[in-house]
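All protein chains but one are shown in place.
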Amino acid sequence: MEILGFMADALSPINLLLAVLGVAAGIVIGALPGLSATMAVAVLVPVTFGMPTEMALIMLGAIYTGAIYGGSYAAILINTPGTPSAIATTFDGYPMARRGDGDLAVTLSTLSSVIGGLVGAVALLTLAPLLAQIALKFGPVEYFWLAIFGLTMISALSEGSILKGFIGAGFGLLLSTVGVSVIGADIRYTFGSQFLLGGVEIISALIGLYCVPVLIDLVATPSAHLKPPEQKRGMRLAEGVGLMCKGKFNALRSSVIGVVVAIMPGAGGSIASLVSYSEARRASPHSERFGHGEPDGVIATETTNNAVVGGGFIPTFVLGIPGTPPDAVILGALLVQGFRTGPEMFTTNAQVTYTFIGGLFIATLVMLPLGLLIGRYAFKSIVSIPKALLVPSIAFMTIIGTYAIRNNPFDVVVMVVLGVLGWVLSRYGIKPSPIVLGLILGPIAEQGFVQGYLMGNASGSVMAIFFGRPLSLAIIALILISVAYPLWRAGRGRSSKEAAHEH
Amino acid sequence: MSTEMHSPRIDARRSDRCLASIMIAFALGALWFSKDMSIMGSIFPRAVAIMVLIFSVALLVRAFVSRPTLPVAEPGSVGRRLGLIAVLLVWGLSLRWLGFIASSLLCAGALVWLAHYHAWTLKRVMAYALVLIAIIAFFYTLFAVVLNVPLPVGDLWRAP
């Protein structure tokens, strides 16, 4: 019970205060498009130098948790993922907000984030060493197949024509190759511009592809951005709890997906939440409502991305390999503080580790009241601000946020150009999500493939490397199922179409 | 997807043909510019470009043999849309020269004017200007002071 004692250390008044401050700051930073959780953590690192290690870690964990959750605000209210983990939250959160259920969506996202965060922290507390071993089993070939599996989600993400979805994904994959390549050190598709050397920055692409079209359509009509609620009401907490109870299996499945994907150092929160979104859609009896404001979609992605927080710490602490980019920053802060990761984290440094995990629990719980409070103000201010002020404010946030990602004014130009391109393409039926999916999965697929190919050449058989490893075969089976299932379902659905229409 | 079926749709044959042609050109371009890359660097973009090419050709064929449809796009003022795009582009391009504050005040001001559909009264102008300046000041402080982001000062204002 020593562990519980260490965890209780996190409950001291000063630690609690730090957790509250961290979560609040995280929510605000995460809610701003462009300010990612990574940046929130990085900004805080120098502040923590003067603190005792436990306090520093509690505050870092709190700001990280808060930032991931805060990402959902921008996703729901202005269709812009505040952090990459919130991409899938836009799919249903924004339609909910447009039809006047923004408050409900924010409440659901709060409840889901708390649940996901708790599951992630429990996994970190109990299963860390075991799960870390799974992380190591993932080699280049597995990442390649994982990326292919990710691409099968196109069929779930592209509304309308799947053919156009694939073209969009191909466009995104090609965009991801711009810049200096990791393998081969080629300079690709930069056309002599030094600014394109660094490639298309993923967060600026997200802001452009999701937010700029909203702005473009926002100025075109005088009608309100979001439908205001009919009468004065709270944050619809009871309704939210009811929906959560109905969606408990969804929440549980999504949390598990979050933890599992998070422990793979090459994947991350964005992929985890996309996977759980498409799984939730597949499993739902109302899959046709997804993308049009289905509460289960918000529940799925928001539980997942907060489960990623705890899950990502597993390889970070056990192996010294950061699970997600913010973990990399926290790992750096740990090293500067003089801590070694690895088995010592659970033996000689156990006190620090368990106090930190305790802090993570507290930060997650603190998020509930704090999130509902801040969320209420965020919702109210977006609903009540006149359009003539809303448009420049959102535009301003996208511009400053994009610039701040890597202090590069050229990224702002890329963001705007991609946004306009995204808007034009969506008029032709290519939605932004497949493009984004391609952008995210491109590097994973490419590096996995070339590395796997090189490994195969060295061992004498490329086929054996790609098709001979048990884990690869398992992922290939998943791919086949996810391709075949919609076809089977469509076949079955046709015969019972009349029944479906009675909704 | 099924709800979209009920929303009004338009014939997409022409727009699909146009899209497919652009994408074919795009894929061919990607293939052409991969010619002096190393094998390791070019294998992936080439494979993807060929995929895009195949799908685009399929789309082109489909646009000739069947009658694809698209949901009707959101209506609204084309002029204001183009105006917003222009302002955003100017904003992005002028950051380096005008500096963050000047360029933001200018472009944010232009967007207020673009997004406003009612009559302007002096009171409203004053109120909006104040709120807008407050918003910009708040975020500027947050980024430049609290988060230490080195926002561009503007080449124009620097000594030669």
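A and B are the chain letters, set down in written order, and residue numbers restart from 1 in every chain.
Following the convention adopted for this analysis, a contact is a pair of C-beta atoms (placed from the backbone, for glycine too) under 8 Å apart; a residue touches a chain by one contact, two chains touch by 3 or more.
We adopt the following convention: contacts and distances are computed from a predicted model.
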| said: Which of the following is the UniProt-recorded protein name of the chain this complex doesn't show: "Tripartite-type tricarboxylate transporter, receptor component TctC", "cytochrome-c oxidase", "Right handed beta helix domain-containing protein" or "Mov34/MPN/PAD-1 family protein"? | reply: "Tripartite-type tricarboxylate transporter, receptor component TctC"
| task | Based on the whole complex, identify which of A:81, A:95, A:247 or A:265 touches the chain you can't see. | result | A:265
| message | Touching the hidden chain in the complete assembly: which of A:85, A:109, A:255 or A:451 does that? | response | A:451
| Out of A:5, A:228, A:242 or A:343, which is the one that touches the chain we can't see? | A:343
| request: Taking the full complex into account, find the residue in A:307, A:331 or A:425 that is in contact with the omitted chain. | output: A:331
| note | Residues of chain B touching the missing chain are 40, 96-97, 148-150, 153, 155-160
| Missing-chain contacts mapped onto chain A | 38, 42, 45-46, 49, 135-140, 179-187, 192, 194-195, 197-199, 201, 265-266, 319-322, 325, 327-329, 331-333, 335-336, 338, 340-343, 406-408, 443, 447, 451, 454-455, 457-460
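In this text, only the chains that are shown with their structure count from here on.
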| request: Can you check how far apart chain A and chain B are, centre to centre, with Cα atoms defining each centre and the answer in Å? | output: 22
| said: Residue numbers of chain A touching chain B in their complex, please. | reply: 29, 35, 39, 43, 159-161, 163-164, 166-167, 170-171, 173-174, 177, 181, 183-186, 188-189, 191, 212, 215-222, 288-289, 291-292, 386-393, 395-397, 399-400, 403-404, 407, 409, 412-413, 415-417, 419-420, 425, 427-430, 442, 445-446, 449-450, 500
| query | Can you name the residues of chain B that touch chain A in the complex? | reply | 1-4, 12, 15-16, 18-19, 23, 26-27, 30, 33-34, 37-45, 48-49, 51-52, 55-56, 58-59, 62, 68, 70-71, 73-78, 80-81, 83-85, 87-89, 91-93, 95-96, 100, 104, 107-109, 111-117, 128, 131-132, 135-136, 139-140, 143, 147-152
